[in-house]
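Structure first, then comments.
With one protein chain held back, the other chains of the complex are shown just where they sit.
Coming up: subunit A.
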Amino acid sequence: MNKDKIFKLAKGFRGRAKNCIRIARERVEKALQYSYRDRRNKKRDMRSLWIQRINAGTRQHGVNYGNFMHGLMKENIQLNRKVLSELSMHEPYSFKALVDISKNAFPGNKNVVIPPRKVAV
């Protein structure tokens, strides 16, 4: 009975791990451990992906992620990163409005730019 359950969970595994009970049992145990760990990791990875997307979206408008979020915090806009990343992908105009709000609240601390000196090759 347990063997059937194990083989059912071992579908799609590589090599003997889907056919032979001794190897399948080990691999299935490992797979269950990984899935336990990754249910927690997924939340972290998704948040990181949202932040990367928001960063890309705001940099298109000249603001980086840190200054953008600081501006939103100052204005007490409590949209979370998931929603912000969806907005940046699918609703560009709304996102631009948010970036403008953030720029008004926190213009950012850009230093004065010195024109670069050319180095001869």
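Convention: a residue touches a chain if its C-beta (ideal position, glycine included) is under 8 Å from a C-beta of that chain, and two chains touch if they have at least 3 such contacts; residues count from 1.
Going forward, contacts and distances are computed from a predicted model.
Candidate names were "Glutathione S-transferase", "Small RNA 2'-O-methyltransferase", "Guanine nucleotide-binding protein subunit beta-5 isoform X2" or "50S ribosomal protein L13", and the UniProt protein name of the unshown chain is "50S ribosomal protein L13". Looking at A:N19, A:Q33 or A:Q60, the residue that reaches the missing chain in the full complex is A:Q60. Although one chain is not displayed, its contacts with subunit A can still be listed: residues 49, 52-54, 56-57, 59-60, 85, 88-89, 111, 113-114, 116-121.
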